[in-house]
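Below: one structure, written as structure tokens.
Shown here: the complex without one of its protein chains, the others still in place.
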Amino acid sequence: MPKTIAAFGEVMMRLQVPGFDLLSQSNTLNYSFSGTGVNVASALSRFGHTGYLVSRLPDNPLGDAALSSLHRLGIRSDYITRGGSYLGLYFLENGFGMRPSRVTYSNRQESSFNTAPKGTYDLEQIASGIDAIHFCGITLAMNDQVREHMLALARAVKQHGGLVVFDCNYRPSLWGAEGYVKAKPLYEQMLELSDIVFMNEKDVMLTLGRKTAAKERIDQLYDLLPQVAADYQIKVLAGTHRHIHGDNRHSLQGFMLKKGAFTFSEKLTFSVHDRIGAGDAYASGILHGELSDYEPEKTVNFAAAAALLAHTVSGDTPMSSEQDVFKAMHSTAGDVER
Amino acid sequence: MPKTIAAFGEVMMRLQVPGFDLLSQSNTLNYSFSGTGVNVASALSRFGHTGYLVSRLPDNPLGDAALSSLHRLGIRSDYITRGGSYLGLYFLENGFGMRPSRVTYSNRQESSFNTAPKGTYDLEQIASGIDAIHFCGITLAMNDQVREHMLALARAVKQHGGLVVFDCNYRPSLWGAEGYVKAKPLYEQMLELSDIVFMNEKDVMLTLGRKTAAKERIDQLYDLLPQVAADYQIKVLAGTHRHIHGDNRHSLQGFMLKKGAFTFSEKLTFSVHDRIGAGDAYASGILHGELSDYEPEKTVNFAAAAALLAHTVSGDTPMSSEQDVFKAMHSTAGDVER
Amino acid sequence: MPKTIAAFGEVMMRLQVPGFDLLSQSNTLNYSFSGTGVNVASALSRFGHTGYLVSRLPDNPLGDAALSSLHRLGIRSDYITRGGSYLGLYFLENGFGMRPSRVTYSNRQESSFNTAPKGTYDLEQIASGIDAIHFCGITLAMNDQVREHMLALARAVKQHGGLVVFDCNYRPSLWGAEGYVKAKPLYEQMLELSDIVFMNEKDVMLTLGRKTAAKERIDQLYDLLPQVAADYQIKVLAGTHRHIHGDNRHSLQGFMLKKGAFTFSEKLTFSVHDRIGAGDAYASGILHGELSDYEPEKTVNFAAAAALLAHTVSGDTPMSSEQDVFKAMHSTAGDVER
Amino acid sequence: MPKTIAAFGEVMMRLQVPGFDLLSQSNTLNYSFSGTGVNVASALSRFGHTGYLVSRLPDNPLGDAALSSLHRLGIRSDYITRGGSYLGLYFLENGFGMRPSRVTYSNRQESSFNTAPKGTYDLEQIASGIDAIHFCGITLAMNDQVREHMLALARAVKQHGGLVVFDCNYRPSLWGAEGYVKAKPLYEQMLELSDIVFMNEKDVMLTLGRKTAAKERIDQLYDLLPQVAADYQIKVLAGTHRHIHGDNRHSLQGFMLKKGAFTFSEKLTFSVHDRIGAGDAYASGILHGELSDYEPEKTVNFAAAAALLAHTVSGDTPMSSEQDVFKAMHSTAGDVER
Amino acid sequence: MPKTIAAFGEVMMRLQVPGFDLLSQSNTLNYSFSGTGVNVASALSRFGHTGYLVSRLPDNPLGDAALSSLHRLGIRSDYITRGGSYLGLYFLENGFGMRPSRVTYSNRQESSFNTAPKGTYDLEQIASGIDAIHFCGITLAMNDQVREHMLALARAVKQHGGLVVFDCNYRPSLWGAEGYVKAKPLYEQMLELSDIVFMNEKDVMLTLGRKTAAKERIDQLYDLLPQVAADYQIKVLAGTHRHIHGDNRHSLQGFMLKKGAFTFSEKLTFSVHDRIGAGDAYASGILHGELSDYEPEKTVNFAAAAALLAHTVSGDTPMSSEQDVFKAMHSTAGDVER
Partner (left out) sequence: MPKTIAAFGEVMMRLQVPGFDLLSQSNTLNYSFSGTGVNVASALSRFGHTGYLVSRLPDNPLGDAALSSLHRLGIRSDYITRGGSYLGLYFLENGFGMRPSRVTYSNRQESSFNTAPKGTYDLEQIASGIDAIHFCGITLAMNDQVREHMLALARAVKQHGGLVVFDCNYRPSLWGAEGYVKAKPLYEQMLELSDIVFMNEKDVMLTLGRKTAAKERIDQLYDLLPQVAADYQIKVLAGTHRHIHGDNRHSLQGFMLKKGAFTFSEKLTFSVHDRIGAGDAYASGILHGELSDYEPEKTVNFAAAAALLAHTVSGDTPMSSEQDVFKAMHSTAGDVER
């Protein structure tokens, strides 16, 4: 039974140097429009649900292009308002092997989304029309105005009985000096409101400032996550452990804590084509599992396979259908499909 | 002593999404013209023989482009007739790592080749001008009219003392439900006429419906292929065993059964750039060995190296000269040639 | 007050050689998805209405790409069904100066749209949800099955009080020998059902077989169109007269017959970048004027300016907003907008 | 005798959609780095002088790319400092025929140049090392901090006996409501400091608020410019009159007021490939004439020909050598040079 | 009745900057392989004849690419030998409007063709297999060795009763100082051997050093060409008069002197896309007319239309079929062909 899900978040323009050139070597860029909200709304559309984005775009050719692109990704735009002047954007130079990829941001504080005035979004209309809403820690890092929209929307959805989903997604560069201190109370507010949260042991230690005597990653997880689940009454806590190999391969294992029990996915190892947005694919997979009442084991493995596929697809936004993910869960590397 | 070889088969337009994008992400396609016959005629030209294609192309700009492309590949077009309205075509989306490549076909039943009327090809002229002719199981899957051309041509060549070569190439999607049942009598007709056949143990079991008690691939091969060689009086039976690794590498071992004895190539393991058409490169290598009176060991290793190189070249059609293949047979990965 | 309009028609993949190369010179194609219905539904969306396409797409990667593309163009896809195997497609080689552009079609009779079985479209649901529906003479040329869908849908919309729009769009190459004879009864059936019709004096003479003593184009128009309007009780008859200059410029004048009175647009002369689809832009402009209760003079000039802009935009599908068209109606060639 | 000239101004990244697509149709951009200062410094380098840019660039990959690009254009970067976080950028969609080009800006107020703190530029070092400096009215529109840099630098150069050049370049969109009122005192300050000024009769009326009884453009010029030259003791006042034709051609006539006498160039009519930056080519031509002690007639015709060529070259920045301009001054359209 | 024609000449690699960029702005080149001989042999193939090239190519990847390209153009390569080390090449920067195109050559004296040793070409075999051979004044400018091949081949063809065709094609930059003096005796040698010659009044005055009292181009033609025809017993003398307009259009009129009578084509005026190679298209048209026994009037108009079309096609090499040229002879600018 397909659900209706909204994601609240900024639309970013991604400007990527083709191939492996640097900005100072090339003269061409490929562009697309993405963002955590975009990725989640699109991924859930491809899994059969109706995905809305709640956001604000400038009323100019860049905003038009972003809107066309969201439509192309299968996202419903009824809750997108137009106004403001700018679109956040970032430049991506692909790394190769030992040379890491580089991201250079424009000033997103001035974007239409981050300057949306009070009353921009019709909270009642949105909250009454959806089954769940997704928020992201990146948005939380922006400014008071955006945080107010975020919290108001979370409260409205909660009141209407909708599910509130929060991906911690702490980005140190966005919070600046003393970032964890600034972030903690805001994260706590969001956790109070959330039903499903994406977070791992490191988030708990750094963002919430909790301590553990455990040394190993896995032991820290077992120690800390149940505390958080209990303290904030969170139904599902999920996340991944990633290991980066030197030869362009990553390993990924998903986990999920529900009703006090941890479930782990198989540990997947795979070649990486485009790493950005893979975390959103994982989150979308968990959400899909929960919205579809899958067993936890099916849910984490579905989410991990969705994340794997997102690493093999160009662009930030996952492109796999539910069927593609099922196929990837059960198959090994195969020959051409013809 | 160079020989004159014709290949009978359809020319397909290949429309490939550049890079690793999906059709729903991109707006550009690279195109080329290929097909089993094209690949074999071109490969043999590069090995020093004269390669003809026997086929039919529409008399429109697409047919003109296909013809120019065949010339570019070194193929002689004297036996190509023009007529009909359409060219078969397929779309190729490149896979990456665990995400498989996808092929989407247009309706090739309506193509100029597959609607060629009786009398399209001058069988006498063709048969009297060549040393050998190559046919493919894909063509056999098309329709009665094409099969008639195919069998008539095979018979004419046989009558003129030419060599008849047949590559089983069974494609389940082309034969539909009950495919093996439909295919069996047609394959048997072709085997009766053939001197050199490309086939492995799986083909024997599925297409010819033969059974074996052996469990291992290699034992099945040893059990079944000599039966086929004997029953249909086939001089050379050859094929490959392929293994697909998860990290974009394949392993390939060629084999050949001649005068009752099996010969195996070294098992080659290599990175894959473009997998399509590599089987045709192998077949061309075997043919070249036979036409040049190589010893079986040299022939299978030449064919395997030709197949390896075809995996490293863009497009369906092999591009390696005889010298390139010899170099690949005897070398390890090397530095830039400058 | 925005309206809800559907267009019934085939989605075609356009494969265009970049620049001015021929298919036999290039190796790259740009692709997009269009068709009269696509163009009209998209243009009306950009004018502020809600535009649906009623069509059928294959359930494969080509169909997915077409669907994404329709979304990108702002078209609602609720009335699109998936099924069948193929998508109609055509190749476009750009002309230059005296060298004309060339279009080469694939076999569209086998397309998902043209093989849609009975019951494919939910006529009741569609007819009850829209204010108007648009049909095209190209669809009428296809086959009986498609014509049945077309007429049934027209009748259903008429019954629900919706507006039926028909663009004659007679394409000789699609009707073959004796085309006008075959077409006449079918065109008459559509005219009986239509409220707004796109047609000029040539269509009346050729398709409906009517005669006039007038020699001049304009006199023929004055003589013939009022007859058709009267005989079939058509509210609005509209069309254009085009003149092609040698230097890549065209001249265009729109006309409209309503309540017995002709209204003509200014005669526009302009450089042409992409001619295909400009007729659909004109039709969309007339429709927009009618749906918005513009005066005839405003309507024809709006439609002519929309057509002009469509000649300056890449691709078949109009990209101009209502505001863009208004600006073009009132301006002369200007400097960069910055 | 080559001179040393600096230009003070912002470096902008230009992101241009290839061909005639809109941002909502394409997925690729070509980028380059330009700005009035960049264009003037580069043009003068190509005329044989040494051209410096005085500016500030972020210390990130975008700033690196901008710097590489300035070097590529032959500009000396000794007076460029690194700091701040952002680079101003604009998107360019090419118009076609009657459809105008569109420019969409990012937020340049936050750029490294526009946030340069006090003390960013070593005024003494710059002023003592150059013969002339060029300023632009676009910079004047930015903010107080930038204007302070601008005026301080103009004063320092004047003190060291260098030539101060000012191009009025009033851009309404940058000054906002009541722009002319805000701009007037600032323009007056710059005029007080300037030796060579680019301005036409419209600038005088709008920016300086002067009135004239003359109706014709040329009469207004004859009335107003001598007043400005006298009041601000400006040695050379120069500018152009442009007329835009409907068929992608522009007409341009340069003028120059020196020692009380007007000199006009021939009126040139030509096809336009890339209009942006052509005004900077004209200004550079006038500067070159003055720095080289050309007669006024030679100077205006050189400048007009330089402007003409700048319309035929891709990108904002003029690419013509002194020899190229001389050739264009004396030739008619010619055959391939081979 | 199709004929067999050979052309003797160098294959050049053309490296063209895409669009209107300069070499110092771009980082990409499009390449193709051409030359007068290539263009003529290819054009005649498209008119239904069998076209051979007599030339020499290096035995390296560049030579392989050139050979593939000749095949693609429909040229037979039986008389092409492999050897030497280099391929001549030139860079082409497209002009725009008043800015002329620029051609920069590599050192072609070291090319395989220009260093071909004695005995490279089997004169007897070639001369006995063809109906006509085409030479070009560019080849004559190279060096003694090449000139020897040229003259020997012309003599051999003459002996076997074949037609000798010579296009004067004097290029000042290739002959250097005192070029006309050096060229005269060599041109005279070629004229002695030729049946069909391409030349106009300017060639006669400059290359042959003849004088005339006539002032007008047309009068000079009437005065000088009959003298040349008589003195060297040339059956057909043909050429064109070209006028270059400022707006990217050229005008062209062909002429032909046969049996003492001049015939002129219509004067054609048209937009130019790619000017290089259009002269070869004209020559091929005249040759085709002569080989097909057309009336002079049909021949010159065919040749002029072939030249017109060559200006509208990308690349040096004509791409039009006989049918395309007939269509262009009889049509005005038309709509899309679909």
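Here the chain labels run A, B, C, D and E in written order, and each chain numbers its own residues starting at 1.
Quick note on the criterion: contacts are C-beta pairs under 8 Å (C-beta built on N, C-alpha and C of every residue); 3 or more make two chains touch, one makes a residue touch a chain.
All values reported here derive from a predicted model rather than from experimental measurement.
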| item | value |
| --- | --- |
| Among B:Ser173, B:Gln227, B:Ser251 or B:Ser271, the residue in touch with the chain that has been omitted | B:Ser271 |
| Per the touch definition above, residue among A:Thr4, A:Ser85 or A:Ser101 touching the missing chain | A:Ser101 |
| Missing-chain contacts mapped onto chain E | 15, 22-24, 27-32, 60-62, 64-65, 67-69, 85-86, 89, 91, 93, 102, 104, 106-107, 110 |
| Contact set of chain A toward the excluded chain (per top definition) | 19-22, 24-25, 90, 95-103, 105, 171, 173, 242, 244-248, 275-276 |
| Residues belonging to chain D that touch the chain removed from view | 68-69, 71-74 |
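To be clear about the criterion, only the chains that are shown with their structure count from here on.
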| item | value |
| --- | --- |
| Comparison of A-B and A-C by number of C-beta pairs in contact, larger one | A-B |
| Selected from B-E, C-D or A-D, interface repeating D-E by over half of its contact pairs | C-D |
| Distance from the mean Cα position of chain D to that of chain B, given in whole angstrom | 63 |
| Inter-centroid spacing, chain C versus chain B (mean Cα positions, whole Å) | 45 |
| Residues of chain D whose C-beta touches two or more other chains | 22, 24, 27, 102 |
